[in-house]
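Input: a single structure, listed below in structure tokens.
With one protein chain removed, the remaining protein chains of the complex are shown where they sit.
Our next item is chain A:
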Amino acid sequence: MIRLKQLEKVFQTKTQNVAAVQNVELSIEEGEIFGIIGYSGAGKSTLVRMLNMLEPPTSGSVEVSGQDLTKLRGQKLREARQDIGMIFQHFNLLWSRTVAENIAFPLEVAGVDKAERETRVHELVGLVGLEGRESAYPSQLSGGQKQRVGIARALANRPKVLLCDEATSALDPETTDSILQLITNINQELGLTVVMITHEMHVIRKVCHKVAVMENGGVVEQGPVLDVFQRPQQEVTKGFVKQIAAPDDEQAEAEGIAPPERGQLARLSFVGASAGEPVVSRLIRTVEVDVNILQGRLATTVEGSYGTMLVHIDGTAKAVEEAFQYLEKAGVEAEVVRVD
């Protein structure tokens, strides 16, 4: 759906040249929610803005739906842009227009006639759950509602791709969840390809299928979310993983735990589908042991969970041995923790 080849953007300022994006190769498939994560200044916004040519690349190509956007100019480019919706961190609504008029804006741009505009706006208002607020002005809406208008507006011309630049960064956690839920629903119902820029791990975790990690203008790691975050290769990626599951913390806290009278302390690392309580509860039912969860950090992603758990497995030496074997078969990495 989207192919980026050797993509590069250099900003020339008076004092220096800033390579905001360099050497990016990315492939985003149709219907995918693709996350791009990185710290401030990594070049995420620049990258996403090149996907609709808001920022013309210095070199390389941007192919969307089989069309190389870098080769388009004028009317052709404007038509291609109508197939790519975009939402922004600060919503960027026209304050002089009502909700309905804001949603109608891209339809006016595309030359849709008035009657058709009205039906479409009505549909979109329903889709994003803003019934009854059609004639409100943006200043009368909450952040979450404004972003809903932004989403409706981005979807008005039935685009194939939705670009989100920090779409939830200005929202509180609950509103963030509801907006992420809405984006997920849209992705599933309309089969829309979504590109999500963020610096927040939980956004990636909650909605994305694949992720690319950016640092200093380059993509340093990419792949399915679960793979990338279970086996982070780069320091940046490890940093992001820590935002959710922080093994360092657990190491520190394990020190405060008294050595058990019987059995073993163990750190379990969960991978994908094997994650979560079912494994532990099945373990208790299968083997003659008790399991005390002392600490746990689990993160759920679209395709499964990952994380670690510090447990006390209590039972006879033989039973504990069996428990470790059971866990290994279940695909859970178990590591004995010694405290003294």
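In this section, a contact is a pair of C-beta atoms (placed from the backbone, for glycine too) under 8 Å apart; a residue touches a chain by one contact, two chains touch by 3 or more; residues count from 1.
The rule is short, and it goes like this: contacts and distances are computed from a predicted model.
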Open item on the list: Can you match the unshown chain of the complex to its UniProt protein name from these: "Fe-S cluster assembly ATPase SufC", "Sulfur reduction protein DsrJ", "D-methionine transport system permease protein" or "Protocatechuate 3,4-dioxygenase beta subunit"?
Closed with: "D-methionine transport system permease protein"
Open item on the list: Considering the complete complex, identify which of A:29, A:108, A:123 or A:335 is in touch with the unshown chain.
Closed with: A:108
Task: Identified contact with the non-displayed chain, of A:23, A:58, A:82 or A:169 - done: A:82
- [ ] Determine which one of A:15, A:40 or A:96 touches the chain that has been left out.
- [x] A:96
- [ ] By the contact definition given up top, give the residues of chain A that touch the hidden chain.
- [x] 52, 54, 75, 77-82, 84, 86, 88, 90, 92-97, 105-106, 108-110, 137-139, 153, 157
